[in-house]
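Of the protein chains in this complex, all but one are displayed in their positions.
The chains carry the letters A and B, assigned in the order they are written, with residues numbered from 1 in each.
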Amino acid sequence: MALIEIENLSVIFNAKGREVRAVEGVSLSVEARESFGLVGESGSGKSTILRAICGLAPVSGGTIRLGGAPVARGKAFSRRVQMVFQDPYASLHPRHTLDRTLSEPLAIHGLGDADRRVMQALEDVGLPTSFRFRYPHQLSGGQRQRVAIARALMLEPEILLLDEPTSALDASVQAETLNLLSRLRDERGLTFLMVSHDLAVIDHMCDRVLVMQHGRAVEELSREALAGAQMKTAYARSLFEASADRMLG
Amino acid sequence: MTLLSVKNLRVTFDTEAGVVEAVRGVSFSLGRERLGIVGESGSGKTMTGRSVLRLIRPPGRIAADEMLFDGQDLMKLPEREMRALRGPRMAMVMQDPKYSLNPVMKVGAQLMEGLRQRDRVGRAEAHGKAVAALEAVQIRDPERVMEAYPHELSGGMGQRVMIAMMLIPNPDLLIADEPTSALDVTVQAEVLSILDGLVRDRGMGLIFISHDLRLVARFCDRVLVMYKGRVVEELAAQDLLHAKHPYTQGLLNCLPRIGGDRGPLPGLDRNAEWAR
């Protein structure tokens, strides 16, 4: 049984009386400890799927199941699923120190031993513990994204939703962040559902990838099919060809 | 023929923590070609581009031994003459059209504003020129776009409008600062081919600022690699993927590749020597 099962999901926003169909009839399933990628251009609805899983976007149709049971949001949900956002400049509260940001989830869930856990979390993501009382504006983009990852892992979730976690970062910082994510995934047995527009990043991180366009699923590819350019649909192929300079060699 | 020649450009900021040097002694020259400037954030590439137009706000300061544009030393020009150069002779396209277009003005009015104000062109003629500019950037229904507000345009469309706006006065030098970073890959290709055509057909000089080495390698003629305010390497674009400098090599190596192995990506071991 798959850990995440999404069946026929649609998300419809109501924008000024006009219906915007952000996601239409998308199905996917992710096994435990698997990494699944969603790729597509802006407006393809790939981020909306992540937000719908978390309850940040309305589910207008279809079902989302976690471990076989329909998704129930609340405190129990937040201990299973966490998210890392795209923009590390917007995802940390500008007036909270790292200490406050990282201890907030512990306070919400009544977990004790905050001092030790915060220090441990900083170490786990490779930040010096002396940063503990800094504010986000005193950190670089890469350091902020490390904090965001540390925050997502404070509650020890099994599923991590990654919304373009490295697209705002420089190449070398992207490499460090991807390495960090891979290491944490191996250490903690995490399941990743990752959104990116960069096929090379998806290929590096994910076992399978779903190509999306205009809110619909176009084609699902295994890692081998992606590397071997074995696409069946024209759109997936055009996306691949536009990324030709990201090929090995 | 050299269009722009910059010698020993320095940009410094006076901050509370002392003087910060954003650009430290950059020299380059540009003909009617595509010059790429690559580097990470904070490398000074944007500051270099902006200082050619002398668009650095206080507390930033520009200093250069020489900044010759078409025979005139830009460092010596008074601000009034500089303003006359910006637009008609040299123009700049920014990363995000959202912040560069006036949100409460129709695209057409913004396109025509310069023509009407600066060149005292009649309404009908300005309209015609604006439509022609939109057509030049391959916008299919220019009349509809003229009547649209910026928020009604997609990112790629907005960026094309920005390029069209910069091109109306037919400048000799265009500075494009990450013009395609906010765009999808397929749209990116179209915008690049538009810029490419302009350089070839109009004989324009282009400074293309980007963090994306692979893109610059594919698109430009010549590349400057910047690190901490200095140019660490200058080379022909086709040689970029075989760069000699360890920093450039490091930047290339740390990128993931489709079909590559999934082991840890090589990091970039920064060497204090590079910044010297």
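Assume a contact is a pair of C-beta atoms (placed from the backbone, for glycine too) under 8 Å apart; a residue touches a chain by one contact, two chains touch by 3 or more.
Everything below uses one rule, namely that contacts and distances are computed from a predicted model.
Not shown: a single chain whose UniProt protein name, out of "Monosaccharide ABC transporter membrane protein, CUT2 family", "NADH-quinone oxidoreductase subunit N", "Formate-dependent nitrite reductase complex subunit NrfG" or "Peptide/nickel transport system permease protein", is "Peptide/nickel transport system permease protein". Within the set A:S10, A:S35, A:S91 or A:S243, the residue that contacts the chain not displayed is A:S91. The omitted chain makes contact with just one of the residues A:G37, A:P105, A:G141 or A:P165: A:P105. Not every partner is drawn; the one left out touches chain A at residues 54, 56, 74-75, 77-79, 81-83, 85-87, 90-97, 99, 104-105, 108-109, 128, 130-135, 137-138, 148, 151, 154-155.
FYI, only the chains that are shown with their structure count from here on.
Centre-to-centre separation of chain A and chain B, using mean CA positions: 32 Å.
The touching residues of chain B, when paired with chain A in their complex, are 40-41, 154-155, 184-189, 211, 213-215, 217-218, 250-251, 254-260, 262, 264-268.
Within the complex formed with chain B, the chain A residues making contact are 41-43, 141, 170-176, 178-179, 182-183, 197, 199-201, 203-205, 226-228, 238-239, 242-243, 245-249.
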